[in-house]
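All protein chains but one are shown in place.
Labels run A and B following the written order; every chain starts at residue 1.
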Amino acid sequence: MMASDNNESGSGKGLGPWFGSAIATALVGAVFSIVILTLIVANYVQGRIRETGFEKRLENMKIEITKDSVDKETLADEIRLFDLEFRESRLPRADFTRTGGYLLLGALAVFVLGVKWADIIRKKVQVPQPMQAGAGEQVRQAALARWSVAGALIVAGIVVVFLLVVPDVDFSTEDKVDDSYPTWAEISRNWHRFRGPQGAGIITDPNIPDDWEGKTGKGILWKTPVPVVGDNSPVVWGDRVFLSGGDPNVYKVFCFDALGGTLLWTGDVERTKPKPGEDEFEVMEDTGYAACTMATDGRRVYVIFTTGDVACFDFKGRKLWTKPLGLPDNVYGYASSLETYRNMLLIQFDQADAESEISKLIALDGPTGRIVWEAKRPVGNSWSTPILAQTETGSQIIAAADPWVIAYEPNSGDEIWRAECLAGDIASSPIYANGMTFVIEPYSKIAAIKTDGKGDVTKTHIAWSVDEPGPDICSPIGNDKFVFILNSDGLALCFDAADGKTLWEEDIRADFLASPSLVNGKLYLLTEKGVMIIAEPMPKYRELTRCELGEKCHASPAFVNGRIYIRGADNLYCIGKETSDRP
Amino acid sequence: MAEKNENVNRRQLLKKSCFGGCLVGLGGLAGFLSGRSRAGDTLWQIDPYKCIACGNCETHCVLENSAVKCVQVYELCGYCDYCPGFHEPTALALDTGAENELCPTGAIKRKFVSEPYFQYDIDEALCIACGKCVKGCAAFGNGSLFLQVRHDRCLNCNECSIAAACPSGAFTRVPSDKPYLLKKVDNA
Partner (left out) sequence: MRRLFYILIATAVLSALCVSASAEMRFPPPEFEGDYVMPTTTTPHPHPDIYEYVDVAVLAAALSLASYLTLKLRSRRAIFVLMMLSLIYFGYWRKGCVCPIGAIQNIILSIFDSTYTVPITVSLFFLLPLVFTLFFGRVFCAAVCPLGAIQDMVLVRPVSVPYWLAAGLRLLAYLYLTLAVLFAATGSAFLICRYDPFVAFFRLSGNVNMLIIGLCFLLVGLFVGRPYCRFFCPYGVILRQLSRLSKWRVTITPDECIQCRLCEEACPFGAIRRPAVEWPAVEYAKARRRIAFLILLIPVLIALCGWGGSLLKNVTSRMHPTVRLAERIYLEEAGEVEGVTDPSTAFRATGRTIEDLYDEASVIREKFVTAGWVLGGFMGLVIGLKLGAVSVWRKRTDYEADRAGCIACGRCFKYCPREHVRLEKNKQEIS
């Protein structure tokens, strides 16, 4: 400020008396404002220092007075005096700042006015400088300006790089929306749904054990209690085992560590409350609230409960979405399990009877839970699980119910073929082997349908159909040679896969709820009492061994990576050879 | 020459259409804003249920003497002889001696009502919004003392400096016809 003043007076000689007074005004304003500014700053700084000191001291004294060793009365007097002093210094200071501010403003205004005044008197029109060379100068200026802008860009770039070096705190627990999906190879290494890949219940893995005993703990790697009951089977992906459980009050999802069996997390799903006026829904005891097996695509895990409440969790246990589909109209309670295709969740939601036209197959988007497509199904309620069959002509979703077996194109939900061949309460799931799908009508029929048809193939593509007692619960096992079925009462039958001719018949004399599995070419049949019967299916039924778990078993076991996961009535068991420590 | 005129005309046309575009744009913005507008002003206020009486109100207000002050809701006050908002937790005697008082500026006035009840009033001219009494009253009393923005003092800055420094997000914008968020009896 002073510098500019000096300049003014230096260059202002001989401009008349008014110029002098203008300069004087400016000077007075400047000096005055500097003095006031100094005072304000000094007052402020001094006040701050003083008050902080006072505050500290007062606080210390107040602590001091609580001690027994001091003379309380003297100290109290001291505090009172000190406190008074403190307060008396505080208020005037604030006032001083305020008044000083206005004074400073006034002084500055005087200074500026003086300077302006002087400037007006001094100003004269300047003689223009000689014109600089036109075009060349323009081009030069443009180039300079370009470099200046480019320079700014470079500086900005450097600042960005510099800022990026600052360590950042990554608290994000949220993974980005993952819409990738597992490859077929990935799926076949895991047990992502009820009865594993394609719902076939078949695995080839020489490490799968065939010798264990629940009583002695032989061959049992771990055993973990499952807090809430449910008849659904374990599904396994990598080192995670998933189960669900439900009673009228809570719906839960459990995730276990496949290695050690610890419960990693529990997820809660809200049960849809009945609408006002509606009766509280009660499911049949045999079905329970959590009969449907979960499914996973390796990124997320999906669950549905018997009241139609669907939910999706990520592998860390965070609920990604829920979708209540509404209470299904189902006589014994909804029990179809889930299937996935790419990153879609497939739900066979069959209800009531064919005439009411409310059954459908639903595909939900895995990451979001939005409906991708819906296909109306002309069928009544069923308890069967759809399979994603890898046929020669591409992937097909095959869903069996009364009366239609229908195949769908999994991307669009368009129907590929349909065959009318079933009746009654369809609970067995279809299986696919060697260009044919095998379906079961309880107590009366087993049929094989070729999957390369289009449209209504009832008359053209049913390869064979035999009237034999078919199971009402368990699903079949089949390959290119034979089809094996297992009735709940233990009556087992084996047919030639090509023509349906009965190969053998055997009464195993045990009750079965779990579906059979075919491990390394041997049948693994889990009885309701928890005994695993291992038998040779071909050329004739021949029992090899029995392994007792000692706990009732309703759910089909999962076979992954040299281990068997069996859900008993209360516990989840992992059976494997001690050496196979890889998950 | 003709070409040049055409150039100029084209430029004029471009400019005119840009002008029209801007007008339409401003009109659109005005239309949008009319849907998002409120007739009355909004003011800053402290939600007493969120406030943790951290003391930022004293130091962060742009005013030398903060526009936030402590208020007393008498319906909530227990009229205690030992007032945890008035007395030091270690007070030697329940009187108005400076060694027993919590308030650094003596802004709380203690008045005898009837045995054993005392009325506590805030002298706003002295209150500096340090929140010491608020903390005491919330911790050991009824919470009848709490901080509020006093609108006769507040400049209603577009971005309140205290709000920016508030650790608990207690500062909210309230409509000017309901400028205070006082604690209610049934909510205490």
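What we mean here is this: contacts are C-beta pairs under 8 Å (C-beta built on N, C-alpha and C of every residue); 3 or more make two chains touch, one makes a residue touch a chain.
None of these values were measured; they are calculated from a predicted model.
Novice: Which listed residue, B:43, B:68 or B:91, touches the chain dropped from view?
Specialist: The missing chain is touched by B:43.
Novice: Out of A:112, A:229 or A:354, which is the one that touches the chain we can't see?
Specialist: A:112
Novice: Touching the missing chain, which residues of chain B?
Specialist: For chain B, the residues touching the absent chain are 15, 18-19, 22-23, 26, 29-30, 32-34, 36-43, 49-50, 52-54, 56, 62-64, 71-80, 89, 113-114, 117, 119, 121, 135-136, 138-143, 150-152, 154-159, 161, 164, 167-169, 173, 176, 179-180, 182, 187-188.
Novice: May I ask you to list the residues on chain A that touch the chain which is not drawn?
Specialist: 1, 4, 7, 63, 97-98, 101-102, 105, 112, 115-116, 119, 125-126, 128-129, 131, 134-136, 138-139, 141-142, 144-153, 156-157, 160, 163-164, 166, 168-174, 318
Basically, only the chains that are shown with their structure count from here on.
Novice: Could you work out how far the Cα centre of chain A sits from that of chain B, in whole Å?
Specialist: 40
Novice: Can you name the residues of chain A that touch chain B in the complex?
Specialist: Contact set of chain A toward chain B: 55, 58, 61-62, 65-66, 72, 75-76, 79-80, 82-84, 86-87, 90, 94, 97-98.
Novice: For chain B, which residues count as touching chain A in their complex?
Specialist: Touching chain A from chain B are residues 64-65, 88, 90, 92, 97-99, 104-106.
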